[in-house]
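Removed from the display is one protein chain of the complex; every other protein chain stays in position.
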Amino acid sequence: MATTAAQHPLYQAAPGWLKAVADALAKAGIQVIAPVQKEEGIVDLAPVASLEAAILGNGKTLVPLKQLFFPETEVLLDYAKRDDGDVALEPEPLPAVETVVFGPRPCDAAALDVLDQVFEWDYDDVRYRARRAHTTVVAFACSEAEPECFCTSVGGNPHSERGSDILVFAAENGGALLRVVTEKGQKLIERLGSIVQPAPEGARPPAPADLAPRFDPDRVKTWLDANFEGPFWTEATLRCLGCGACSYLCPTCHCFDIVDEATWNGGKRRRNWDCCSFALFTLHASGHNPRATQAARYRQRVMHKFKYFPERFGRLACVGCGRCVRTCGVGQSLVSVLTQIEAKQGTGD
Amino acid sequence: MATETATLTASPTLIPMNYVPMKMRIVAITPETSDVKTFRLHFCDEAEGERFTFRAGQFGLYSVFGAGEATFCIASAPTRKGYIECSVKRAGKVTADLHESNEGDIIGFRGPYGNWFPIDAMRGKNLLFIGGGIGLAPLRSLIWNCLDLRDQFANITILYGARSVGDLVYKNELREWRERPDVQTVYTVDPGGEAPGWDGKVGFVPTVLSEMKPAAEGTMVITCGPPIMIKFVLASLTQLGFPMDSVITTLENRMKCGIGKCGRCNVGSKYVCKDGPVFRCSELSQLPQEF
Partner (left out) sequence: MSDAATDSLRQTAAQLLAEGKVGLVVGYGREDGTPTVAAVFVRRAEDAARLLFDAFCFPNLAVYLTKKEVRDLAAAPQSGQAAASSRKIALVVKGCDLRAVNVLLREHVIPRDDVVLIGVRCAGVGEPPLGKCQACGVHDPQGCDVVVGPPVEANPAADQRFAAAEAIEAKTMEERWAYWRRHLDRCVRCYACRQVCPLCYCKRCIVEKSTPQWVETSSHLRGNVAWNVARALHLTGRCVGCGECERVCPAGIPLGAINQKMAKLVHDWFGFESGRSPEEKAPFTTYAPDDPEEGIL
């Protein structure tokens, strides 16, 4: 399903197009999800009946796009213990709601490429795949970066098409240019009928906002390759208190736990988000903990994103959205750690 | 960075995974020590049981419905059909619930996962098995596998030890192996772990190993046991001239999904559940020492 850049046609939409889109999709029984204001200062994805109140301008949602494909908690199966001793197992039906999500930023969409590697490797996670198959991603390009953004440091950019089915460039007058990236995006365009038209010859999206890279991941990796041990890891992570906020709000973090929740005669088996920063993540029942200090756990986070995952899957496990920096209540900044590492690589430290 | 999106069509080689286990019935429970029991399991669905194959070294996620899943190796031999076995040390929630289970109870099983002992590379060689405590469980699968194909291997020696006589597992099979003319056995308990009537050695496994002075030539070593034992066994083997790539071990690590997705068993760029649990010791020294 790969398409070349030349096959990514440009469409345009007139002001008011979002209302028409929401109506058309509702009529077709397709669920629309978009960022909405939940509380003061909290914007998050939710199903919407109309796109009028959707927050589609610059700015990231609280929880990234991954929540639609890899939810915080998800039932895998139900079990029921029978009187005769047998146990009835009922796999949870696969998600099958046709959905279009409007408004994720290009960084969140790019993260899907990272998540696809993990969930569709050797064993095909049927629940993740079902959600992916039934969801069309309409990302919105960024005209401005937020202070914590660093997508250009990790190979991304505010106009990246990676992971999207359609990339929207919203115009100030309320119209938009739409770049179709995949066949799925093309199908959505066809469904929208006269709401969108091919863009006129010579139409071009605006230039992306300038965002200077803050570090070079190749130089970071070179230092990581040689510095598993060393006092840096403790010194640079003293502030970290080992919560899961940075991981849970990270578009690419995907560690999970599987737990049973029992009632008297039955229960559910669930998959829940988990985090390598937690002290008990690697604790053996024997009491042995391979990562017994917060420094070792933080090192794992950095190594996994910038060394192990690239070695295994050929891409960084970070899209530079900056939520980790924005979210950390105690100022333990991943970007700061990475720039310190790059500086050390520079001085041969 | 590529601008193309990942393909969403499942490759035909991908195995669909919905995390739903197979149902197994406990048909026999053998207490091995004060805190270890061996469970023999039949497949509730006989057709599934007939289709089921695995190789020595692989593991599964066994579940007690209501308590959760836990990882144990498959301790029975792949050459023996119709059942699988696991040996479980009581340590936490799932293992405690398993220990409270009875014959006839239904549990779950997902597997086989992981890689396996390189039995092909072992053909024609002398085999030295070194086990400690419940670490004998994965070795036992391989030992019976090799004994069932005995003429494919040269000398077979089993060195096994535990903290005390009471902590030795598979006591009946230890006797069986000792009585076989085609197997050399050396059993030991830690100093202070003897009991009246114990006629094996007394000494830590690595110490007994050094005293045995096994020849490195043409020998593969397969070892499993507590981390501290492995550390000193490897030191003894190195002194005895064994190259680390002829020493094979199997790692225990905290696991959840068993299929390389949940991240828990990630060590360096490896996943113990996919690149292991069987590793050559030469590989292990390349990994960050976080296991």
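Note that the chains take the letters A and B in the order they are written out, and that residue 1 is the start of every chain.
Simple rule for what comes next: contacts are C-beta pairs under 8 Å (C-beta built on N, C-alpha and C of every residue); 3 or more make two chains touch, one makes a residue touch a chain.
The structure displayed is predicted, hence computed values, not measured ones.
Just one of A:19, A:191 or A:239 touches the chain that is missing; which is it?
In the complete complex, the chain left out is touched by residue A:239.
Using the document's definition of touch, tell me which of A:93, A:193, A:314 or A:331 contacts the absent chain.
A:331
Return the single residue from A:79, A:223 or A:273 that touches the missing chain.
From the options A:79, A:223 or A:273, the contact with the absent chain belongs to A:273.
Check each of A:69, A:169, A:248 or A:309 against the chain that is not shown and name the one that touches it.
Going through A:69, A:169, A:248 or A:309 one by one, A:248 is the residue touching the chain not shown.
Which positions on chain A touch the chain that was left off?
38-42, 44, 62-63, 72-73, 234, 238-239, 241-245, 247-249, 257, 259, 261, 270, 272-273, 275, 278, 280, 293-295, 325, 327, 329-333, 335-336, 339
May I ask you to list the residues on chain B that touch the chain which is not drawn?
Against the missing chain, chain B presents residues 68, 92-93, 96.
By our rule, only the chains that are shown with their structure count from here on.
Averaged over CA atoms, how far is the centre of chain A from the centre of chain B? Could you give it in whole Å?
Centre-to-centre distance between chain A and chain B: 37 Å.
Residue numbers of chain A touching chain B in their complex, please.
Against chain B, the touching part of chain A is residues 1-3, 5, 76-77, 79, 81, 85-87, 89, 91, 110, 112-113, 116-127, 129, 132-133, 155-156, 160-165, 181-182, 184, 228, 254-260, 262, 267, 269, 271, 274, 276, 281-286, 288, 290-291, 296, 300, 303-304, 307-309, 311-312, 315.
Along chain B, where are the residues that touch chain A in the complex?
The contact residues of chain B facing chain A are 1-10, 14-21, 23, 63, 65-69, 91-92, 95, 104-106, 108, 227, 252-254, 256-257, 259-264, 266-269, 274, 288, 290-291.
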